[in-house]
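So that we are looking at the same thing, I have put the structure below in structure tokens.
All protein chains of the complex are present and in place, except for one that has been dropped.
So, subunit A:
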Amino acid sequence: MNAITPNTPSLPAPVGLLAELTHRCPLRCPYCSNPLELDRRSGELDTATWQRVLTEAAGLGVLHVHLSGGEPTARNDIVEITRTCAELGLYSNLITSGVGGALAKLDALYDAGLDHVQLSVQGVDAANAEKIGGLKNAQPQKFAFAERVTQLGLPLTLNSVIHRGNIHEVEGFIDLAVKLGAKRLEVAHTQYYGWAYVNRAALMPDKAQVDQSIRIVEAARERLKGQLVIDLVVPDYYAKYPKACAGGWGRKLMNVTPAGKVLPCHAAETIKQLEFWYVSDHSLADIWANSPAFTAYRGTDWMQEPCRSCDRREKDWGGCRCQALALAGDAAATDPACSLSPLHSKVRELAKEEAAETPPDYVYRTIGSNVDRAAPPPLKEDAPL
């Protein structure tokens, strides 16, 4: 096996590695993108293995490493791992909640060569934020963390996941980003996978709220041009075309779970029939080129109609496979978020209905306990909702 170059000539090299260092996290956000079955600490990769994975990633062409989780600073070796990124020339991005031990490790992370911090904020109003995150006293910790990030001169991005519980605060998130000295703000409408799929009815905003949030962001972009960059992720259920999930399946991104399983995207494990390879058994290059999970939906050969003959097939690559499975019951179907999907109108109706109902309580993310709410079933073309 050639350890460095993938054996498919036309195969592009991955640009990003999402390193889910741990699933442990002090927060319990009901929209967490982690799988419902979370890895335990005892199953996590050790420092040396992560360092090997990073070395292989750099050789393969990865430029950005997203140090994520769970809460990545919950790992005792987060500074060492960051230093390895810097030594390899990899751009390190810490995706953190800013709570718990994060602040105590920040200066050491800076010294180790950390490039960028992405801090999550659950809400603007502290009580609301702490209700969503499921952790008391989180907000002041986050603000103190943000202050130290900008004091050190590290670039700060605020990430706000938007849903019906905080969509009224979009303007506030923008003001908060300016106040905290962030250079970027992500206004990311919830993507309904993992915990968010289970909690969909509690999270789904209505169309008018979504439209209003988009108008607010567009006005702020103009007003704050050169001061704050705002990235907007619009919610799939209200979109016209789907997103190119992770830039296209197996085209740009690799995701390594705490236990070393390598996924084309963080939700891919929901597709049960896929065979995932582990970093303990294969090199990253081998996995990228040959893992059945990566080759399953790479390119366009797997597509059905209407994707197969669609002009957009190499723009959005059929959308999200996990969403296709969840909503259409077939991972190779057109993502129902696409207006060309026969299920699209049902998706719209479903969003409308859920948004109109009284929201149920959140099912908070937890490790090792049963989820006490069933995930919503797939839609059927002929069956009424």
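Everything below uses one rule, namely that a residue touches a chain if its C-beta (ideal position, glycine included) is under 8 Å from a C-beta of that chain, and two chains touch if they have at least 3 such contacts; residues count from 1.
Basically, contacts and distances are computed from a predicted model.
> Given that one chain of this complex has been left out, which of "Pyrroloquinoline-quinone synthase", "Sugar ABC transporter permease", "Urea-binding protein" or "YeeE/YedE family protein" is its protein name according to UniProt?
Hidden chain, UniProt protein name: "Pyrroloquinoline-quinone synthase".
> Just to verify: which one of A:E222, A:E275, A:D301 or A:D361 makes contact with the chain not shown?
Final answer for the missing-chain contact: A:E222.
> If the hidden chain were put back, which of A:R28, A:R184 or A:R348 would touch it?
A:R184
> Tell me which of A:H23, A:R83 or A:H116 is the one touching the absent chain.
A:H116
> Touching the missing chain, which residues of subunit A?
Counting only subunit A, the missing chain is touched by 13, 15, 59-61, 63-64, 89, 91, 93, 115-116, 118, 153-155, 157, 183-184, 218-219, 222-223, 225-229, 231.
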